[in-house]
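Let me give you the structure first, and then I'll get to my questions.
The complex appears here minus one protein chain, its other protein chains still in place.
So, subunit A:
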Amino acid sequence: MTEALLQVKNLKKYFPIKKGILQQTVGHVKAVDNVSFTVNKGETIGIVGESGCGKSTTGKTILRLLEPTDGEIIYKNENLASLSASKLKEYRKEMQIVFQDPFSSLNPRYRIGRILERPMEIHNLYTKKERKQKVAEILQKCGMDPSAVNKFPHEFSGGQRQRIGIARALTLNPNLLILDEPVSALDVSIQSQIINLLEDLQDEMDLTYLFISHDLSVVRHISDRILVMYLGQMFEMSETMALFKEPLHPYTRALLSAIPVHNPTEKRERIVLKGDLPSPSNPPGGCVFHTRCPSAMDICKQVKPDWKQAKDGHFVACHLY
């Protein structure tokens, strides 16, 4: 099979809840709880889930923008989770992140040229002249005019800023790009442009994507495999086609049924979940989804379902299977 680029094993990120004058820890928000998956070279993995399910936290923890509480992040036989800051710097070149909000992802005080040269400055790569050249190249690759270097971020539209954000992430020639809701803040027409750009860049630069989004139609379009998360836990993971054709987990089914249909005469069963997302600081026992699950059984309240392979390459955590 294809070569694994990144392996995430039992990743956990707990945020302590502190209370009182002495700031004692009274509990934890389990933002990411026991997440494991493998990313193969060249593929795109989509992570979906509603807001607060820990998909962004997973992305940031993999890059160690947040310190993982537990678990392993294996990249090139090295466990990134336990690397020292100085050693980690070397690997930072190889994995980059693109953020959701193009308006806060560029420092308003600098011209685009400076912003794009900064990554190379940090890693002491190339001479000044080469850097300028690189910046022009990368801007062109991202569909921007190289004259953009003399402008400030506020002179650009959201879509252009997002292109610049992608350009910055690509200046160091990374292997893995974590895309943290890269199109959620953009207009639909711009979304498709950015998605096309990402696809082109993936072919051209041999990139591997971890695409975090709550927009299923976007994820469906770009992903090879999809991971569904809920309250920090993995619910289902499968090839995109298989997942959309036959979602196994009741939560995934509900999610998929919420995608608007293009044809108004087409009738479709709409599964509406009752209640709100439970508090991640006090998740329900057993299966965390049992409070809202349309097909909950007695066992769901008692026992947490195992992560098992229901079909070939189709994993699910549910007692139904």
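For the reader, a short list of remarks on this structure follows.
The definition used in the following text is that a contact is a pair of C-beta atoms (placed from the backbone, for glycine too) under 8 Å apart; a residue touches a chain by one contact, two chains touch by 3 or more; residues count from 1.
One rule holds in what follows: contacts and distances are computed from a predicted model.
Candidate names were "Sulphur transport domain-containing protein", "Lysine biosynthesis protein LysW", "Aldehyde dehydrogenase family protein" or "ABC transporter permease", and the UniProt protein name of the unshown chain is "ABC transporter permease". Of A:Gln24, A:Ser82, A:Ser104 or A:Gln140, it is A:Ser104 that touches the chain left out of the display. Here the missing chain is touched by one residue of A:Leu172, A:Met237 or A:Ala317, and it is A:Leu172.
Across A:Lys41, A:Arg118 or A:Arg253, the single residue that touches the chain missing here is A:Arg118. Within the complete assembly, A:Asn150 is the residue of A:Asn10, A:Asn150 or A:Asn196 that touches the hidden chain. Where subunit A meets the chain that is not shown, the touching residues are 60, 63, 65, 88-89, 92-93, 96-97, 99-101, 104-110, 118-119, 122-123, 150, 165, 168-169, 172.
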